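Inspection log for the structure reproduced underneath, given as structure tokens.
A protein chain is absent from this complex, but the other protein chains hold their places.
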Amino acid sequence: MVSAAEQRMLSFAEALHEAFDLALAMDDRVFIMGEGVPDPRAIFATTAGLAEKYGADRVRDMPLAENGMTGICIGAALMGERPILIHQRLDFALLSCDQLINNGAKWHYMFNGAASVPLVIRLIVGRGWGQGPQHSQSLHALFAHIPGLKVVMPATAYEAKGMMLAAIADNNPVIFIEHRWLHPLQDQVPSAYYTVSLEGGALLQRGEGVTVVAFSYMVIEALRAARALEEVGIQIEVVNMRGVSPLRAEVVLQSVKRTGRLIVADIGATSFGVAAELVATVAEHCFDSLLAPPQRVANPDYPLPTSPAAAAGYYPGAVDIATRVLTLLGQESRIEQMQQRLQREGPEDVPQSDFHGPF
Amino acid sequence: MVSAAEQRMLSFAEALHEAFDLALAMDDRVFIMGEGVPDPRAIFATTAGLAEKYGADRVRDMPLAENGMTGICIGAALMGERPILIHQRLDFALLSCDQLINNGAKWHYMFNGAASVPLVIRLIVGRGWGQGPQHSQSLHALFAHIPGLKVVMPATAYEAKGMMLAAIADNNPVIFIEHRWLHPLQDQVPSAYYTVSLEGGALLQRGEGVTVVAFSYMVIEALRAARALEEVGIQIEVVNMRGVSPLRAEVVLQSVKRTGRLIVADIGATSFGVAAELVATVAEHCFDSLLAPPQRVANPDYPLPTSPAAAAGYYPGAVDIATRVLTLLGQESRIEQMQQRLQREGPEDVPQSDFHGPF
Amino acid sequence: MIAGAQQQALYQQLLRIRLVEEALADRYSEWEMRCPMHLSIGQEAVAVGVSAALGVEDVVFGNHRAHAHYLARGGSLPRLFAELYGMAEGCCGGRGGSMHLIDPEVGFMGSTPIVGGTIPLAVGAALAMRRADQKRVAVVYFGDGCFEEGVVHESLNYAALHALPVIFVCENNGYSVYTRLQQRQPSRPLHQLAAAHGLHSACGDGNRVEEVRALAQMAVARARGGDGPTFLELATYRWREHCGPNYDDELGYRPDGELAQWQERCPLSHYERQLLEQGILTPTEVTTARQVIGEEIESAFHFARNGTPPSGAEQGENLYG
Partner (left out) sequence: MIAGAQQQALYQQLLRIRLVEEALADRYSEWEMRCPMHLSIGQEAVAVGVSAALGVEDVVFGNHRAHAHYLARGGSLPRLFAELYGMAEGCCGGRGGSMHLIDPEVGFMGSTPIVGGTIPLAVGAALAMRRADQKRVAVVYFGDGCFEEGVVHESLNYAALHALPVIFVCENNGYSVYTRLQQRQPSRPLHQLAAAHGLHSACGDGNRVEEVRALAQMAVARARGGDGPTFLELATYRWREHCGPNYDDELGYRPDGELAQWQERCPLSHYERQLLEQGILTPTEVTTARQVIGEEIESAFHFARNGTPPSGAEQGENLYG
């Protein structure tokens, strides 16, 4: 345990920065690579100053060549390096599915353990300020389906640092997915080295009647919903499903066994998404405990339109979660009041009102 | 309706060939492209003789460049052509995820309907004869999760022809997935032009107590299980889920409302796969009808090892389905007898015993 | 030889695109155009020169920095602005924003921000033309960054293999975001790499609109004549930040004085001076042109800002065609 004195508030982005700084200092085999890593914006400041501190060899820019660079990182990893490869948008990583899935995910397995691929791939999910159809995709379900990849989606600054350090220490390719709206959010973060498990979820609060399992930014929305519900006397259970794949659902199963009701809140498209796996796993394993149909709260099955007006209503949030909770609990009469309580102020397309893109 | 006189037995591969022949004859805008399309093996004979008949311009070989060629087909489609692009293994299409997902799936949507992409992508799923980790992946779940793509998996020769013709006539990118072991299987196939809907499933047989929903080659296994069960007096319902995405699950929901029990049999890896979506959809919509936990019968969550000995037991089949059925029905005592009845003869790694690869 | 009327038209185009983008930059900080926006200020001559060589039957694809590609091709200005303001009247009904433009009526087939993403599309369009035995040409614009993406090479290979009527227009502005070309590619000429792929290939000054037009005319003639694809590398420079309305030289990623040097080589003022000196343009005509364009811009802003915000509820439509 870390003493209170050591704890400071850091943003998710700052926590990542600290993780990189620690990892680079501790282990020469670690290097960071990505388009813009050493540039003035430094991947939303998460790599700021590191090139100056550790040199261009360890904190590297790269050409626009997502598949090739993924393969190059895999090759370096096979030689014992521990690369961290960054894409400023998850969408760009679609170019690298071949290397990720055919090579990275399988190398250790298909060569019967003769070699391994300690590689972290950071993917940032865009949202807001007109990110539109090609800069906002949250396709963690694709990676989660691939045996041999680990997929994690931390929701807090504490987890960001601890899971990044765990991912760097892990001997497998880890897909590390960051919702961009998490970057400014603050949390207590110890300054020392620590890790957070890459597997399984964390029970954030105990309660009754409903379990909300949330992924990534939806954890924030789930907690907003939970707080608002608490104010009207309803205490739900909330699970932060930070370790996506391989799926370790014990904490969810135990929770649903207590509450009997399940809502899964995801940041991706609904159909064939990770929420389906959670619902299926619960249906299989908690069948006798379930008191009501499980629910999914996730994006609609179409791309994000760019226009803020058109995008209004695209992303579900605390309101939708709370509405589902009240419906499940048969308290429909309180929905309207709850929706008013949870109304967000300011424009919908930015994480905070002083945010102005431009990208 | 087609008269009986017009019906002949054709294999799945022959039915596809006939579909191409018809489509090429009917519509100048149709062309076929793929590595090996006009070569002596002609994509497992599905394109045999077509280059000779329609010319190298319409029945085209191509360089090894999956992403580029996908983009080129999309570009041609935007000009009104109707390309059919073939990959001899689904695994190769991972190179083209960018063009498929970022462009093909979204073009019509993001340009608000100003243009469309009538494109068919044929992906063949390998199995057996040591296909191993990079030549056997059945990753339809990846494509099913992408709004804007249609994903279909015909299971019979009749469907192969009818769904291929429907896919060619469709104005959207259609991912047409063929399990290689279906290729030799025969069915009655009308010689005329006809289409089979790209959406939804087909109820293959009515029954009681259990609904088995199967994808692609698992339809064959499900029917084998169903016949064996029938012989011992158990009549199950079987749904062929040939239209995967967008999901139209009505036939499944209706069936489960009758039977109360669900088994989903898929040809891909279990976790985060399409079976999860089916289970989740049923759990959401048939909650009150479900009498037992829904079940998934699918591949384990690791790559296919090449060695036939190592691969033994990798693929679930009729035995596993029947075992689940009997378990669900509380007839565990009959499982052993059923397993004997369903034992396959000959080597497990080939569709029929005279099959000898070499690829 | 180029006629005076054509020169005036080229000038008009350069001026119009410059004024449009300057107006966009000015208004961006009202935060009403809520989408990433990559301006072409300083690079206008490429799109203007290339477009001048095309016929109505030809088709064009752009990339993330596509306002100039779209406008030079004749894309609707009001619909562009409406798109930037996220209105239903936008060229994508608001679904695209600055990074996704389309105007099929003038053969502008679409622009998208995945680097390299539209290059094979143009090759595919050219394949369709070839199959239909048409004398049309497909054009695609892209940046120097594209050369790093494998899909570009796949596209060049296929275009050369089948001698397709496609023109690859590389706007080499020396940067990909903040990263200099030398940090991303070895020192060797871009256009020679295209030539090694078997393409006819040329390079030129992307800030000289007549030079660009001449190169493009050569490429178009080759394509229409069945001589296959051409690759054009055009040197130019982005004046403002990679994405957004401002200058960003204070960030220090570009050498001191580099921007100033390129601004001296401004494609617009250079050409203006030239035409004034040659007497093809008079100072009054310049003033009038600025005024007319200014009014057009104001009216487009008016159209856009008074557009209809699309309804979120309708956004599930048109997913499938």
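By letter and in written order, the chains are A, B and C; residue numbering begins at 1 in each of them.
We adopt the following convention: a residue touches a chain if its C-beta (ideal position, glycine included) is under 8 Å from a C-beta of that chain, and two chains touch if they have at least 3 such contacts.
Treat the numbers as computed from the prediction; the structure is a model and nothing was measured.
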item	value
In the full complex, displayed partners of the excluded chain	A, B, C
Absent-chain contact - pick from C:153, C:208, C:222 or C:238	C:153
Given A:11, A:46 or A:70, the one touching the chain that is not displayed	A:70
Touch criterion as defined above, residue of B:130, B:148 or B:190 at the omitted chain	B:130
Contact with the hidden chain (one of A:9, A:26, A:115 or A:232)	A:115
Contact set of subunit B toward the excluded chain (per top definition)	35-36, 39-41, 61-68, 91-92, 95, 129-135, 300-303, 305-314, 347, 349, 356-359
Interface residues of subunit C (partner: the chain not displayed)	147-154, 157, 160-161, 184-188, 192-193, 195-198
For subunit A, the residues touching the chain missing from this view	31, 57, 62-63, 65, 67-81, 98-99, 102-103, 107-118, 147-148, 150, 171-172, 246
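To be clear about the criterion, only the chains that are shown with their structure count from here on.
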item	value
Approximate Å spacing (C-alpha centroids) for the pair subunit A, subunit B	32
Where subunit B touches two or more other chains at once, by residue number	67, 98, 102, 109-110, 147-148, 246
Per-residue overlap in subunit C, given as positions that touch at least 2 other chains	92-96, 100, 112, 114, 117, 150-151, 319
